[in-house]
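A protein chain is absent from this complex, but the other protein chains hold their places.
Coming up: subunit A.
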Amino acid sequence: MLEVRDLKISYGQIEALKNVSIQVGRGEFVGVIGANGAGKTSLLMALSGAVRAGGGSVVFDGEEVTHLPQHLRVGRGIAIVPEGRQVLGPLTVMENLELGAYQRRAEARAVIARDRDMILDLFPILRQRARQLAATLSGGEQQMLAIGRALMSRPRLLLLDEPSFGLAPMVFAEILATLRRLHAEGLACLMVEQDAHVTLETTSRSYVFRTGQVIMEGSSSELREGGLVLVEESYLGSGEKSS
């Protein structure tokens, strides 16, 4: 479904990604782990179109989208839950959700309202907060809103950038359970995380990043059993400890 080949990203002199190749199969839950600065966010920036690819290609559902304008990628079915959640604080929960469906504005309102209700069923706390400004939500609630907002575009591939960041383990566990449910219903996910243990437990396949390169890949259970020492080394190598 997603096929990334030799992707390069640089910010001026800094090479954030060097020839990264990854794949996400239809309905697959794939993880990317790596220390801070490994290039995980940069990968998602390139996939969502927020940053220009400096080389290589991104093919989504058979279509080359490497240089497709950012706003059109949402319509193609790629949605992102960005690092730090990035809800629109001065707008209400409802307005945030509504804007998530911006690319579907030609569709009937009733269809979009039904999707919104489904998302509010998925995260009932958001229903209670519907008229509140997003800025007033707790971190966990904002994460749910960020996910719900992404789902409003009816994505086929959900990109998640460190969804655990700053959340209490219990709260994140609840969010993970919801993500697993969405995945079970057929949604493909690409989750980027510093927390290797959680990621390897949740995903079926994972890539390990280090300084802009893939240094390991394989099924998450194998990485968990055999390779975790190496995974940990990859963290230590950049002066970071794993979770």
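Convention: contacts are C-beta pairs under 8 Å (C-beta built on N, C-alpha and C of every residue); 3 or more make two chains touch, one makes a residue touch a chain; residues count from 1.
The rule is simple: contacts and distances are computed from a predicted model.
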item	value
Options "Carbon monoxide dehydrogenase", "Protocatechuate 3,4-dioxygenase subunit alpha", "Branched-chain amino acid ABC transporter permease" or "Ion-translocating oxidoreductase complex subunit D": UniProt name of the undisplayed chain	"Branched-chain amino acid ABC transporter permease"
Candidates A:Val59, A:Leu88, A:Ile125 or A:Met216 - the one touching the absent chain	A:Leu88
Selected residue (touches chain absent from view) among A:Arg129, A:Arg149, A:His183 or A:Arg205	A:Arg149
Residue ranges of subunit A at the interface with the undisplayed chain	48-50, 69-75, 80, 82, 86, 88-91, 95, 98-100, 102-103, 105, 149, 153
